[in-house]
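These notes are about the structure you will find just below.
Only one protein chain is missing; all other protein chains are in place.
When the chains are written out, they are named A and B in that same order, and each has its own residue count from 1.
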Amino acid sequence: MSVLLVLEQGLNGLQFGVMLFLMAAGLTLVFGIMNLVNLAHGSLYMIGAYLAATFFGWTGSFLLAVALSLLATLVVGIVVELTALRTLYERDHLDQVLATFGLILFFNELIAILWGRAALYTGVPPALAGYIELLPRLRYPTYRAAVILVGLAVALLLYVVVARTRLGMLIRAGASNRTMVGALGVNIRLLYTVVFGAGAALAGLAGLMAGPIYAVQPGMGEQILIQVFVVIVIGGIGSIHGALVGAILVGMVDTLGRAFLRPVLSTVITPTAADAAGPALASILIYVLMAAVLFFRPQGLFPPRG
Amino acid sequence: MGRRPRAVVVVAGLLLLALVPPVAAALAQPFYVDLFRRMMIFAIAALSLDLILGYGGMVSFGHAAYLGIGAYAVGILGFHGIESGLIQWPVAILASALTALVIGAISIRTSGVYFIMITLAFAQMLYYLGISLETYGGDNGMPLRTRSQFGPIDLRNPYAFYYLVLALLVLFLLLGARFVNARFGMVIRAAKSNEPRARAIGFSPYGYRLTAFVIAGGMCGLAGALLANQTEYLTPDFMHWTRSGEIMFMVILGGIGTLFGPVIGAVVLLLLEDVLSAFTAHWQIILGPFLVLVVLFAKRGLFGLVPDAGGRRG
Partner (left out) sequence: MAEPLLAIRGLAKRFGGLQATDGVDLDVVQGETHAIIGPNGAGKTTLIGQLAGDLRPDAGTMRFGGRDVTALDAPARSRLGLARSFQITSIFRDLTVLDNVALAVQAHAGHSFRFWRSARADHALRVPALAVLASVGLDGRADVLAGNLAHGEQRRLEIAMALATKPRLLLLDEPVAGMGLEESQRMVGFLGALKGGLTIVLVEHDMDVVFTLADRISVMVYGRILATGTPEEVRANAAVRKAYLGEDAAA
């Protein structure tokens, strides 16, 4: 277990973390502002991945595929918001959970009808293929490095928007007191649509970046969604800052756990036992982390309402 | 329908269920015994969820986890040669109840969205755990070598098994009805109705909610044991969160907070799935929007449409 290996896995953890952050930021914003539990957030991720792969196949241009799929996902998100989700804002969480669950079933099946159930092949775009040399003897896939950079850039962008712009002020105000923002005469409907659209775009971005790394198949959204829930619960629902901290934490713990738990365990228990226990424990590590955080802080690490 | 229409519907429904085997035999369609038995097993699972969801207001989106634990208890014990139902089934209930205790102890300290997400996350954790159990089939699952042995009651006899499940369903309906109207149930319902008020008069809801959660978990665990026997195969998919969503859908469709509603919901939903899947492999594309419509426009559910004894609906 060399230092280089640890560093490489650490970078993988960071890469997974930023993808989780992109998803978590959108979801937590939507919950914080609109008090909407949206299980179909994962579907937007899935749509982003499928559209990116398809557009790339049609146009051959990675940049074009990125732009088109982002736009298309944004449009899908806004259409869903205007039609199905508007009615849910006034409903209780149970209704929202069930209705968005219905949307998940619909989208998963729609994708299966259009693209089939088998995983879709998405290659790394040629411009980002290959490796970069971060340190002597540490080569890291260019694509993954790009994902990390994009993710961090978006995090910075979000910080600037939320902390320094009027829109961001409305978002922060809305997160801590929704009714007041409405009472101040702000066009709530428009704010909601903008926020939801932003969340959809973020999910679409995560999805389109996910293609070359993770399996693109129906149901992929829910797989990551549960992990996004863990991120948000740990970070504090409604807090973007919390989402970032939670995402990096979860990304690191999960990746490093899967890579190193078995070898670490086999130093203390027999290798065969470690072979059995290692993967099992690694797969539940982030949930144990969530339970531990909740035990001490049931509201998460950075709850926005304090 | 008289002064107690709901009671009439319940009795009629149970009688119809009791008549399925002889009717199926007369029509030479044994498939129906199988189908309705499956419906009743899910009815028990849905009923257990209604206790905490409909009466307690606890939106547990990970309830299928207990279905899986119960099934795996039977499967794992059977794998190691313990085939007696008298050991398997109590273990299934106990294992589920204990898991519910741990999950509930952490989750019930939260509420609202946190609770939903946390129960979902823990259930999915169990799903992943199930997948990682290579000895027991990993994500392919494993077959059940033989149905649980009960001495004189042979579960390989489809009719005996059917009536056993029906008897359990009736038992749980009775127990559930007593729970929700007893002092215990009233605390749960009060806490759901208005938690600050419940606290102001002196109730600390946590202990009661946790107890209800554990009871519901144990009940669903037994449903899991039954399901394993029914399908004679068990996979981690029993615990998948979409299964939790399905069970929740049964509760809503049938009538939340009514105990018998979930039974109706289970029957209707599984019938719907059966009919739709005959038309197209992509039946979920119809089911998804159907669910959305039910939630938006028919939240009281089917049984909720039947007026109850006071003439009140829903």
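We take it that a contact is a pair of C-beta atoms (placed from the backbone, for glycine too) under 8 Å apart; a residue touches a chain by one contact, two chains touch by 3 or more.
Since we're looking at a predicted model, the values are computed, not measured.
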Could you list, sorted by label, every displayed chain in contact with the chain left out?
-> B
Among B:W89, B:Y127 or B:Y208, which residue is in touch with the absent chain?
-> B:Y208
Sole residue of B:I131, B:L144, B:L166 or B:V187 that reaches the chain not shown, by the stated touch rule = B:V187
If the missing chain were put back, which residues of chain B would it touch?
-> 178-179, 181-187, 189-190, 193-194, 196-204, 208, 211, 310, 312
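As a convention for this text, only the chains that are shown with their structure count from here on.
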CA centre of chain A versus CA centre of chain B: separation in Å?
-> 31
Chain B residues touching chain A - in the complex, by the definition given at the top = 53, 59, 61, 106, 109-110, 112-114, 116-118, 120-122, 124-125, 128-129, 131-135, 241-242, 245, 248-249, 252, 282, 284-285, 287-292, 295-296, 299
Considering the complex alone, what residue numbers of chain A touch chain B?
-> 31, 37, 84, 87, 91, 93-95, 97-99, 101-110, 112-113, 222, 226, 229-230, 232-233, 237, 276, 279-280, 283-284, 287, 290-291, 294-295, 298-300
